[in-house]
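Please read through the structure below; I'll follow up with questions.
Heads up, one of the protein chains got dropped from this complex, but the rest are sitting where they should.
All chains are identified by letter, namely A, B and C, in their written order; residue positions are counted from 1 within each chain.
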Amino acid sequence: MSNFRINKTNFVDQTNRISFKFDGKTFFGFKGDTLASALIANGIHLVGRSFKYHRPRGIMTCGSEEPNAICQINDKSNLTEPNVRATEIELYEGLEANSQNCWPNVKFDIGGINNLISPFIPAGFYYKTFMWPKSFWKSVYEPLIRKTAGLGKSPIKPDPEIYDHKYVHCDVLVIGGGISGIISAKLSAKNNLNTILIDDKKELGGSTIFQENEIFKINNKISKDWLINEINEIKKLKNLQIKTRTSVAAYHDYNYLLARESLSDHLSKNEKDGFVRQRLWKIRAKKVIIATGAIERPLVFNNNDRPGILLASSINKYLNYFGVTCGLKNVIFTNNDSAYEVAISLNKKGIDVKIIDIRKRSESELIKETEKLGIKIFWNSTITSTFGYRKINSIEIMSLSEDGSNVIGEKNKISCDCLGMSGGWTPMVHMHTQSGGKLNFRETDQVFLPKEFSDNRISVGSSNGHFELDEIIKLTNDTVKKFLNIQETDLDDADISCSKELEKRNIWLLPNYISIGKNKSFIDFQNDSTAKDIKLAMREGFKSIEHVKRYTTTGMATDQGKLSNMHALGIIAETAAVKMGSLGTTTFRPPFTPLTFGTIVGRSVGKFFDIVRKTPMHEWHVKNNAEFENVGQWKRAWYYPRNNENMHQSVQRESKAARDSAGILDASTLGKIDIKGSDATEFLNRVYTNAWSKLSIGKCRYGLMLNEDGMVYDDGVTTRIDENHYLMTTTTGGAANVLSKLEDYLQTEWPELDVWLTSVTDHYATASICGPNSKKILKKLFSDIEFNDQNFPHMSFKNAKIGGIDCRIMRISFTGEHSYEINIEAKYGNSLWEKCIDAGKDFNITPYGTETMHLLRAEKGFIIVGQDTDGTMTPIDLQMDWIVSKKKYDFIGKRSLYRSDTMREDRKQLVGLLTDKPNTVLEEGAQIVHEKNNKPIEMIGHVTSSYFSPNLNKSIALAVVKNGRKLKGQKLLVPMRDQTINVTVSDFIFYDKNNERLNA
Amino acid sequence: MFLINCPYCGERDQSEFSSGGEAHIERPKQPTELSDDEWADFLFMRKNIKGVQFERWNHSHGCRKWFNLIRDTSNDKIHGIYKMGEKPPKV
Amino acid sequence: MLDIKLPEFEKKVYPDLELSLLEPSYKINLRGKNRDFFTKAGKLLSIMLPIESNTSANIKNINALWLSPDEWLIYGKDIDKNLETNLNNEISKLKYGSVTNVSDQWVIINFKGKNIFEVLSKGSPFNFNNFKGKKNVVVQTLLNHVDVILHHQEINDLNLFVRKSFSEHLWLWINDSSRFI
Partner (left out) sequence: MKNKYSIFSLFKNAFSGHENWQRAWRDPEPKKEYDAIIVGGGGHGLATAYYLAKKHNMRNIAVVEKGWIGGGNTGRNTTIIRSNYLWDASAGLYDHALKIWEGLSQDLNYNVMFSQRGVMNLAHNLQDVRDLKRRTHANRLNGIDAVWLNTDEVKKFCPIVNTSPNIRYPVLGGTLQRRAGTARHDAVAWGYARGADELGVDIIQNCEVKGIKRNGNKIEGIETTRGFIKSKKIGVVAAGHSSVIASMVDIRLPLESKPLQALVSEPVKPIIDTVVMSNAVHAYVSQSDKGELVIGAGTDSYVSYSQKGSHDVVEGTLKAILELYPIFSRMKMLRQWGGIVDICPDASPIISKTNIEGLYFNCGWGTGGFKATPGSGDLFAHTIANDEPHKLNAAFSLNRFVSGDLVDEHGAAAVAH
């Protein structure tokens, strides 16, 4: 294989040979190569197939705008990645890359057939067909379409690598490490501003760093040498952070930017061990300087997509940066001066090159030098076709008519093995627009430019439309001075010499003697959309650029239209004969270049996906074989299986024990809010539905909290600790929301109230002991307290000490059993718990989890907010009229209870359900009907809670049923998929209606 | 992510705050005197302005104080911040 | 007797960073706004409560952190239990404000070393650029989506407060992040 590495450069270490595989074949490159430069050095251009027509495609650029050279790397390993640009992969030992979207291989691809039938599959063809017969869509057509979907393959193994996040705050962020970025960063940092300079390449310098032409000089140094010197200087500045291999992905409001730093993608497997793969920088900058440069434009002509056709400037970079020539017989096709630098470079390295220029003539210095070197220039000419299947081998050129709308004269064939095209330059305004900046259109060279600068964001250099060296330096210097109000800089009187472009001519779609309908002038190379497609879309009435884009898929490929959007706009403008500036652009959406999911997520994967909250007794539960239930972010003991019981068996055992003797529950997760202040009582009157004024000190009361819409929001027991001191408990899930809701009312609606709220949820551990023997157990624990009903009645509390430690005992019950809750400082929670277990041994005290708690409270007909309510239940619906104070003038949600719908008598209401077969347990969520044969079938409610009660030895359920209050004793049906279950409406208190056990 | 200047703690990232919607919708002092329509108006109806809107924010992960904020909802620019009970500044 | 059970966070050392648990410690939440409140609190604590936002005051073993215009966190390794009782009697009982023991509501993790803010910056959007260089500064913010109070008492010596039930998770996260600063 011929070697195209003809040149030694400082950027590629030709002593450090690296082997890699492409499509299974081993090649060699050097440290410093990209996959693309290494392939070209090996004479490989054909690297992929296009999305729609599967046309052979070659490397076209040297950067992130690459549309063709995208591959699957490290296929089949857990480090594989689809759609990676060969132009961005830094070569490392052992890299394996494969071309995509072709079968059996890139040289011979069956899909190529699409190219032959291309006349029948124009833009949007699928909207027009695949409709008959109807059934074929699902069975035949869509599967066919989906087969063609996609480029690379998704990984199928989990990702072993680590992604990191970091916030950073700076005074000035400079995006882009080219010449204007370097100038800006230096000015900023020297001005004592904490500055960050970001560039996506592995080193700074942009395209100037390999610019060798003597015409371009700064203070009498060739621009390249001058810049290298500057780079060395800024590296010494202490308040300048330089981040290379880092690309800014998104520019959000308030100067919040996201940048991906690539830390180990350039390393081989053994080198990268332990490294973070990528770090996402979350940057807050007081000011941002955008210096993202410009991208060269392709030209749009027939067969402009063959392997061996590149952007002219890329040929230059491969030559002078990587030391690789893309061809031995080159043709440069251009409409501007910049490509002449490429021709001169090639010529000076002794490589054959010709120039085709659509302009009529120009006399700039560059052109004079070109002519001096004897390089052949075809003026006023265009390419009408190119030839060569897997690589270009020749072109056909013709002259342009006066107005450029047509071709004239002889067809002239020129043989070549590489074609460089340059349609001018497009400033990278993505960051500017992402940040909300508007654009102006400049007619002379047809570019969109930042319209306005804000006081915390500017653009400089070619991203601001300055393409001549002297402009770039002078204007960057001036703009930055103004932006950061700097008085004088050493660039103020820099002496700059460069060539000036004198002539401009731009034709978005180059004319041809072959009708547009029949030629292939590509605009979006990856998505295969051509000038013809754009014209078709417009013919069909798609006028807006967004419509055309969506209809033809132009600009929607993985390069996000970096090379195609402007041409699409231009051709629309030319076709509709309107000013291009009037069309507006398509929106540039983040990210600037595709961003790995892993990078966006960072460390929040696996065990860090979400917070885990644990109670002080958590480890005890684990040691005692508990299964856990997720309740919000809490882990709660669900049940405690003994010698391989299933859940049902455990729950039956636990709930029996709780009723027969004693059970103990970890209730630490309940929300606890400490309420103090002289208006505490009034406050409770306003937030709860019931009245609190008469609650005496030392007593507890159950409260129900509504939303303003009248629907049940939360519930819990609140204890009056002292005259102006209450302890409120909330549901586990509701804790945070209740506190902030109450704070909201206090701060914004009732600022006159003297009330202080403090969360003590985590401060206390809570052990709840229930059952007929609970009293005996507490006696053992608290010998100094009298536990008789006179001294310590139900719904009251006492301060107590255990082992010298203060705690609070509430005699309250969620199970219907005689029961106590002990609150103690969390650090003693585990110890208290173990003491309770010891004290309870003789009474077979049984730890029970949330499932048993749910069963026990259901037997007793206590609701669980969120399970028996769903945001549509009022207290009346729950048959809790008793808790809604008629006397109180107002409380949260009261007014809503008196609306026409909330007052309806036949609303869904809480009832009990008993299955006719006592052993049949209803499914929670099952729907309830009167009559299942009417169509449509009327659903009158659903089962909210359902269990087999070991204490009643039958199945019980809570349900909400339309008009339920009036249906007691009635038979209803629960139609399941396989059977219909007969049920009878009952009272929803199944157990100990008269509270004998509570007061026992 | 916005940068919000908490009147108590200073400039902080948006993630420390939670939005409380349109400001200056006072809870009726005498709800029972209101017609169903008036109550529905208080409960549900919103200006939902495109443009300069007065809204409530809470520094929920900081000092937990509520305050008012003036924001142009068409471009999310913040034009002013003032404490609860204070008169809104001119914009 | 009841045994104390503290989170099992044994001291960890990373490059220029040392993490350790600062428990048990005494913590009291103070709320109030009127003059009597300030004078009483000042007298009993023998320091004026800091009124400048995001700052702290301290004397001997007692630290007072500003949390909001009407909320402070008082903490220290070995504070006399009577302090709470006195504050209660002189403030809560007399309705000048509220005094609440929150010793176990929060767990304190101490950070020492030059890399404190390198680690915190991985999970907190707060701008530490100025904070870094100051002592006796306080910030309430988020760290890996968890509410935290940060008390920078001395340069490169910081106490992090996290709610007890979150502490184990956050401790793991902090240690994970410290591996690759």
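A few notes on this one:
In this text, contacts are C-beta pairs under 8 Å (C-beta built on N, C-alpha and C of every residue); 3 or more make two chains touch, one makes a residue touch a chain.
Remember, it's a predicted structure, so these values are computed and weren't measured experimentally.
For the chain that does not appear, the touching partners among the shown chains are A, B.
Only one of A:475, A:595 or A:753 touches the absent chain when the whole complex is considered: A:595. For the chain missing from the display, the contacting residue among A:190, A:252 or A:780 is A:252, taking the whole complex into account.
Looking at A:272, A:329, A:547 or A:699, the residue that reaches the missing chain in the full complex is A:547.
Within the whole complex, the absent chain has one touching residue among A:125, A:389, A:513 or A:889, and that is A:125. Contacts to the hidden chain, counted on chain B, fall at residues 1-2, 14-15, 18-19, 21-22, 36-37, 40-41, 43-50, 53, 55, 73-76.
Hidden from this view is one chain, which touches chain A at 79-83, 119-120, 122, 125-132, 134, 137-138, 142, 145-147, 149-159, 161, 250, 252-253, 256, 258, 282, 515-518, 532, 536, 539-544, 546-547, 550-551, 553, 556, 558, 560, 587, 589-591, 594-598, 600-602, 604-605, 607, 609-610, 612, 629-631, 709-711, 866-867, 870-872, 896, 899-902, 923-927, 929, 936-937, 939, 942, 944, 975-977.
Criterion: only the chains that are shown with their structure count from here on.
One finds 34 Å separating the Cα centroids of chain A and chain C. The geometric centre of chain A is 28 Å away from that of chain B, both derived from CA atoms.
For chain C, residues touching at least two other chains, in rising order: 125-127. Multi-chain contact residues of chain B, defined as those touching 2 or more other chains: 1, 13, 64-65.
Only residues 1, 8-13, 15-16, 61-65 of chain B touch chain C when the two sit together in their complex.
Those residues of chain A that touch chain B in the complex are listed here as 252-254, 256, 284, 436, 708-709, 740, 743-744, 747-749, 751, 889-890, 894-896, 898-900.
Residues 162, 164-169, 194, 276, 282, 284, 603-604, 607-608, 611-616, 634, 669, 674, 676-678, 724-725, 754, 756, 758-764, 802-805, 824-832, 835 of chain A are the ones that touch chain C when the two sit in their complex.
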